[in-house]
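The next block holds one structure in the form of structure tokens; read it before the comments.
The other protein chains are all here in position, but one chain of the complex has been omitted.
The block that comes next holds chain A.
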């Protein structure tokens, strides 16, 4: 069984304007030691989904199951989730500039993480471990810098500190929510390298939330493409890039900068409101292949007879290679 098995996850929020259906029936598996990339544009529900699983969303209506190592995270109480967070599930977030507490030294913040789950570790031992972790993520002169405040580090260095903290207790799963979005391109590659190195060393599974297909190409084993709170397509990495089926996936790839073209091809239009979603395919309004059938919601079905590759689109599922080329 997979390390994390999410089935039919639904998350909605009641707002004065109506019910926002942020996640609508999300299912995915994360295998131990593997990287699952969750791709989609802003508001597609990718962050909400992972924060709900870890108990960090407040005031939401949640249904579905999310089995992590035998525990259903959706029905688990806050105390259980709290013990899992940090110890079993590490998290890093988009903006390293605001993700560390500005008024505490980074060493203190890592030590707090270590001792939150095991008070038998002495402060000295935790501090020593923190220095080792900082060295591990490539912070030079870690023993000295451990007493610096976050504002004394650059963005890339702060994200390394976040990774060191998230990996401090050797979690089975690391959730990285747009870990490189706020960083310079050159720094992005370094941070991804650190993550990959630690993954190999510790055998950590990673859920990588991103809208950057370049990062996906770099890191992912499996890919889930989300749109308007639902899965459009799921496939192993190679299939997403070379044998994709869903027009939304194709649109995402076409909007990537490529050396051969001088202009980007954007997807026309904007995502639908999550309060009043269309009855049929949520992407229909922006899709160049739209036809009558699209007014009914398309189910997620296998592409080319491969159960690892599924697409939620009414287009014939055997012509994918013709479409992709």
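Before moving on, here are some points about what is shown:
By definition in this document, a contact is a pair of C-beta atoms (placed from the backbone, for glycine too) under 8 Å apart; a residue touches a chain by one contact, two chains touch by 3 or more; residues count from 1.
The definition used in the following text is that contacts and distances are computed from a predicted model.
Per UniProt, the protein behind the absent chain is "ABC transporter permease"; the candidates were "Aldehyde dehydrogenase family protein", "Putative tricarboxylic transport membrane protein", "ABC transporter permease" or "ATP synthase gamma chain".
Annotation: of A:12, A:35, A:54 or A:311, A:54 touches the absent chain (contact as defined above). Across A:49, A:62 or A:84, the single residue that touches the chain missing here is A:84. Among A:38, A:66 or A:100, only A:100 touches the chain that is left out of the view. Screening A:162, A:206 or A:252 for touch with the missing chain picks out A:162. Only one of the listed residues, A:13, A:67, A:149 or A:202, touches the absent chain: A:149. Residues 54, 56, 78, 82-87, 90-91, 93, 95, 98-104, 112-113, 116-117, 149, 151, 162, 165-166 are the ones on chain A that touch the missing chain.
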